[in-house]
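Just one protein chain is left out here, and the rest sit where they should.
Each chain gets a letter, A and B, in the order it is written, and its residues are counted from 1.
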Amino acid sequence: MADSRYPEAKFSAAAGAKAPAIRCVDVTLRVKKKTVLDGVSFEIPAGSLAGLLGPNGAGKSSLMRILTGMFPPDSGRAELFCAPAGPERLGVLSFLPDRGQLPPYLGAGEWLRLAAGLYPDWSEARMEELVVKLDVDPAQRIGSMSRGQEARLQLLTCLSRQAPIIVLDEPFAGVDMVSRESIAQAVVGELADGERTFLIATHDIREMENLFDRIVLIGEGRMLGCHDVDQLRASGRSVESCYRDVFA
Amino acid sequence: MRPSDRMCGLLRLEPAEEALLRLEWRAYRSMLPRDAALLAYWGLALATLLVASLILFGDGFSAQSIFALGAMLVFLIAAYTGGGMAMTVWENGFREWWLGLPVPRSSLVKAKLIAACGIQYVAAAGIWLVCIGHGAVLLAVQDETGTMLGGGELAAIALAHAPLYAALVPLGTFAGYSLLGMYYGWRRWLLVPWIVVTIMPFGLFGILSSLETDAMPYLGAGRIVQYAVVGFLLAALAYRACLWLAGRYGIPDLARHRPGSFGFMSGRSGRKTAAVGNERIGKGFAALYALEHSRYAYWSSIKPVRLVFAGLLLLAGIGGYFGARDPLGLLSALRAMLVIPCIAPMLAITIQISHEANKRRLEWWLGLPYPRHHLLLARFLAVWAFVLRASAGLLAVLAAGVALGGREGLDYFSHGDRIGSIFYILAAYLLCGLFVSALAFMQACTLRSSLLGWLYFPVGFAAYFLPGTVMRWAVPETLLGGRIGTAYWIALTAGAALVLAVVPLSIRMSAKWIHLYVFNTTEDRLRRRGEQAFKFRS
Partner (left out) sequence: MALHGTLYAYSVWRVSIHFTQRKRGVAMPPIRIWKPEDFRLDPSRPLYEQFVEQVRAMIARGELGPGTRLPSVREAAASLRVNPTTIMKTYQELERPGLIVTYRGQGTFVTEDEAVIGISRRELAREAVARLEETARSIGLTLDQLLALAREKE
């Protein structure tokens, strides 16, 4: 059904030679009688960087929480590499929650040492590289960090893992411009080998639009489009204009 | 100026203060029994409370004790809600708007205190009614053999308690809210008396439960009125103290505070870390445990906590030294104290999970690549390891105190039966604590539907009193001096089996539903409530 409304979605299925990293089929979620997600279907091919766009309260965070297996959808399927998402799949997925916080009483270095033990796919080398790139001070206590500093530390935690799927929920919320740029840069650096798949929810379309190769638009829990960005541009539209067409 | 004038001056409200008070009161208004549905809920809640109190305190407690217990409850609820509110102010999103209001800061605090008292009075009235109900039932079913309780007597006690409750509400509220001024600097030392004052009533519980029916001249109607007068005076004192503390220190501290920073403002403390230490961190579950443990490692590394613990150790030593002359009394005091480590893990688990959901730390935790029951198990083990270590330290110092106290106590306790009974008491309380703290995990299931939530509420509430009440039967006074019978050992084994079954079960169940907390942050609940209210209006 979604396919007939969104011809682009069909294109992706045909073009994706590899198995899709993320696939949602008719995902529906209700919280206390309120429908948060209503029949959301889309696919993200492996190795791509997809943007999940939509206004506040569109259900982006809920959709991401379903993908991370935080809770199951009421109906429909959410799949990672063709197997259903769930807490037992957390190993293939690295998640940055929206406005999430790390234990404030730990120092950044302490947290990273703990994280190295907590995540089986932790890469010490990558962490050391990112500590420099993202300018994180390991001696600083998390509770005394500014929002931008903590956001960078959280992203550092996400990217130091070798999980093939990375889901970032609002990585730029409340983050200053310089931090935003270094976060975007780090994300690109991780993408280059083509083996990791990113799904990023953000309001900061300007900062990210050159990065996305796909965008998924949802509003009020409904699927409002899934586009290949290059195709969009080939037809003379930008991500921003597409967003405006759908939501404004 | 006479003191009474000064008092009136303190309580008089400016127009701006009136508006402030309305604002604060608005937060509580939705809890009042304003319509039929809410009235029905209140009725139901009071009835449940009455039934619960009849079950828990049906025998062995006289009407006087029940009213005294009610008074304790009034104080505790007022103090802990007050303290809780004072703590949430620090992380409240409205905080900066609130501080930016163009009124004197004392007015801000005054409005909060008065509004909080208002809602506590409603709760106190409910508790008072429950106590009267309990007394009436006692009156109706008492048999001829026992000491008779007359209707007039009951009325006198009830009337005498009304002013006491009325005094305890502001006393508890103000005492609780005074936490507002104890976040930074030397004021943190005040946490010690604060904790002592708010934990003491739990000790009263033990005293009341072991009182004989006649031997309570201290709970006569006349005495109660005197207590009420003292209570009012103390409340006035607490009011002044609270306003002074909050106005002079609390609000300026609050204005400087950065949400979520836990007071790590200064550069020095911002860099020192002690939560993990330098030892190697293992992989997998060991790291998970290290993460959970780091919380307690941090808290026990900060100075005020160390000082409180050192004070407790000292007290335990002194208590042991002097208690050696009255071993039976010492044992019974120990039994009363054991309630605290029993409840602490449950409190810790409940608060941690909902606090982490509010701070959005829960999602990181649930996002760790481990089965949920491993996460919960690590948390369970960490809290118990911490509590057991602290308790073991205290017990060891207590034992050392007894040993130093003289031959008398040493001889008494070196008897095989005594060692048996001590072991029995400790084991029974440990099992009870494990059981209740496992119940705390069960709370996750109640988020599935509001019906389950309402059903669990009294159970969860009762669970806090479980160690104090049920344990009276499991560890009766007579057992302390005597030999533990086989029946008790069998019961203990059965209890252990039960706990061994309940703990994994509740962890499994909680693992299934814990994600519901993600939807149930205070923010989400308020948003939903707002939506509902909007629907009603439109």
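By our rule, contacts are C-beta pairs under 8 Å (C-beta built on N, C-alpha and C of every residue); 3 or more make two chains touch, one makes a residue touch a chain.
Just so we're clear, the structure is a prediction, and the values are computed from it rather than from any experiment.
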Visible chains in contact with the missing one: A
Option touching the unshown chain, where A:A21, A:L49, A:L114 or A:M145 are the choices: A:L49
Residues of chain A (touch criterion as defined above) contacting the omitted chain: 49, 181, 184-186, 188-189, 191-194, 207, 209-213, 230, 233-234, 236-241
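In the analysis below, only the chains that are shown with their structure count from here on.
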Interchain centroid distance [CA atoms averaged], chain A/chain B, Å: 41
Chain A partner contacts - residues on chain B that touch it in the complex: 260-265, 267, 269-273, 275-276, 281-284, 286-288, 290-291, 294-295, 298-299, 359-361, 363-364, 366-372, 515-516, 518-519, 528
Touching residues on chain A, where the partner in the complex is chain B: 31-32, 34, 65, 68, 70-71, 87-88, 90-91, 95, 97-107, 109-110, 113-114, 116-121, 139-141, 143-144, 154
